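Shown below is the structure under consideration.
The complex appears here minus one protein chain, its other protein chains still in place.
Letters are used for the chains, namely A and B, taken in the order the chains are written, and counting of residues starts over at 1 for each.
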Amino acid sequence: MRMRLKGTDGLPGALGSLLAVAYALLPVIWIVSLSLKPSRELGNGRFLPETFSLEHYRAVFTDPQFPAAILNSLGIASITTALSILIAVFAAYAIVRLDFRGKQWIFYGTLAVAMFPQVSVVGPLFELWRTLRLFDTWPGLILPYLSFTLPLAVWTLTAFFREVPWELEKAARVDGATPSQAFRLVILPLVAPGIFASAILVFIFAWNDFLFAASLTSTDRARTVPVAIAFFTGSSQFELPVGSIAAASVVVTIPVIALVLMFQRRIIAGLTAGAVKG
Amino acid sequence: MKRTRDLKGWLLCGPALAAMALVTAYPILYAVQLSLYRYDLRFGAPPELVGLGNYFSVLSSEIWWQALGNTLLITIVSVFFELLLGFALALLMHKAVFRRRTVRSALLVPYASNTVVAALAWKFAFDPTTGFVNRLLGTDLAWLNERWSAFLVIIFSEIWKTTPFMALLLLAGLSLIPDEVIKAARIDGASAVQRFRLIILPLVKPSIVVALLFRSLDAFRIFDAVYVLTRGAHGTESVSVVGYNTLIARLNLGLGSAVSVLVFLCALAIALLFIKSFGVPLLRVER
Partner (left out) sequence: MAEIVIDHVSKRFAGGGWAVRKVTFTVKDGEFFILVGPSGCGKSTLLHMIVGLEDITEGEIRLDGQRINELDPKDRNMAMVFQSYALYPHMTVRENIAFPLRLAKLPRSEIKRRVDEAAGILQLGALLDRKPSDLSGGQRQRVAMGRAIVRRPQVFLLDEPLSNLDARLRVQMRTEIAALQRRLGITTIYVTHDQTEAMVLGDRVALLRSGEVQQIGTPKQLYETPRNEFVAGFIGSPAMNFLHAEIGDDNLLLLPMGPCPLPASFPLDRLDHRNVVVGIRPEHFHLPGAAPPASPVFSAEIILAEWLGADLYLHVQPVPSHPGAREAPLLIEPETGKPGVVLIVRVPPDLRLGRGDRMELAYDAAKIHLFDADTGESFLRNH
């Protein structure tokens, strides 16, 4: 345990913590506040609403674009997550458990992809997807998301797999388990929380992406939430429908934040262990 | 025996490598090919080989150089402040035992929130009609309609979004330092400043380098914030925005691909620069 020095924890620490929390939450509170302001208050320049109204939320959900985008986002992000984690589990297992020649190339590969500027492949993908009829489809987004989330998934899973006492796998084998039983009955229950945390990180990436979604979709068929929000036009062409955008933003942001906060400990472990120990 | 183990390893990692290569290695090669053609979808003309013509066009255009300058500026300034602020937050979390959980949870909010949503929140905050910033500061500025004030908002929103990642990485680095080492330094007579400079800083240096590398390359490809806040207007385009506008908005695949390849080369140069100057510890082979 770290020493608990009440002195260093005192006033400066408390003040700093308060500032840090305010810093992190300010824009979120602001957008929630905007979404609850009635239209006539939107221009009053106050941080908090004077009266509350749900009119923007009603507007967002009656507009057909937004529910379609949510469905697209959910579907695309979920499928990406499932595929990415499945593939990464195999790779992470091999990295942690097997000593094979050329292992470092897997690591270099993930590193290269993690640093890859996405804009460099937007053009070729746009052209390829049009010929392959993947433009403006779910697979058209799932494929690039899969590639770009794999480094994250492989690193975090590798970090979690390292923590597993692998002697248990041997014990299970001696106890009469086949290799697959040993993995299923003993190892999997132990790494499940880590897999879940990695899945959340992958989901966030896919859920939040804007560049690919803006480049490789054009209609409600595959357009995801960030694009829908960014291209929201509302009734008037010249004025941004601030209230509706704010309401839509809240709808897509709050669930993700809630999910992250619920599993914060493991998510931080996954996020940092991969990079620090890697 | 040994060969079967190699085979097993590659079979298990194969899908991951294939999936990563599919959408990076192959397309970047395709981009190189496209960049050698005049190929503009708006005119419907078949592609025409022009060699390095597109590169000459890009490299002689003021837009590219301005965007490159903008991007480097955004990268350097935001990563610099992220490091300072991130270190401060990491130290705060490291020391404030009782509130560590609260601060850490709060810091995950910017990380998990959507870049588009975050950029919009700042956009509305700085907006002269809907925003509270002008009222708060007693100013009357159209922040996003001026080049430099727009940069300020872009960099500000970038720092807000990504400092937590930096802070969490640095915190992880800090918590790897055994408590005994710090205690030993105290007993050896090191002051708080000396402990930081002589013990803590060298020990977290690997974490700092890793965080800097990741964040620099991440900041270099900045797109969302710039696009949402200004759409690149008022001379605020980043290289990614130039690439996107050329490729997707103007459908000029030849010229846009040249931009793509150049952005890729810049990123490669930044990565190599890091590895050369810091001998990046993350290139240690996994064991």
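In this section, a residue touches a chain if its C-beta (ideal position, glycine included) is under 8 Å from a C-beta of that chain, and two chains touch if they have at least 3 such contacts.
None of these values were measured; they are calculated from a predicted model.
Asks: Looking at the whole complex, which of A:Gly102, A:Pro165 or A:Pro255 touches the chain that is not displayed?
Replies: Answer from the full complex: A:Pro165 touches the omitted chain.
Asks: Applying the definition given at the start, please give the residues of subunit A touching the unseen chain.
Replies: Spelled out for subunit A, the touching residues are 99, 165, 167-168, 170-178, 181, 185-186, 189-190.
Heads up, the rule we're going with is that only the chains that are shown with their structure count from here on.
Asks: Between subunit A and subunit B, what distance separates the C-alpha centroids? Give it in angstrom.
Replies: So the centroids are 16 Å from each other.
Asks: Residue numbers of subunit B touching subunit A in their complex, please.
Replies: Residues of subunit B touching subunit A: 5-6, 8-10, 12-13, 15-17, 19-24, 27-28, 30-31, 34, 88-89, 92, 95-99, 102-118, 120-122, 124-125, 129-132, 134-136, 160, 164-165, 168-169, 171-173, 176, 179, 206-207, 210-211, 213-214, 217, 220-221, 223-224, 227-228, 239-240, 243-244, 247-248, 253, 256-257, 259-261, 263-264, 266-267, 271, 282-283, 285-286.
Asks: Okay, in this complex, where on subunit A does subunit B touch?
Replies: Of all residues in subunit A, those touching subunit B are 2-4, 8-9, 13-14, 16-17, 20-21, 23-25, 27-28, 30-31, 34, 42-43, 45-47, 87-88, 90-91, 93-95, 98-104, 106-128, 143-144, 146-148, 150-151, 154, 158, 204, 207-208, 210-211, 214-215, 225-227, 229-230, 242, 245-246, 249, 252-253, 256-257, 259-261, 264, 267-268, 271-273, 275-276, 278.
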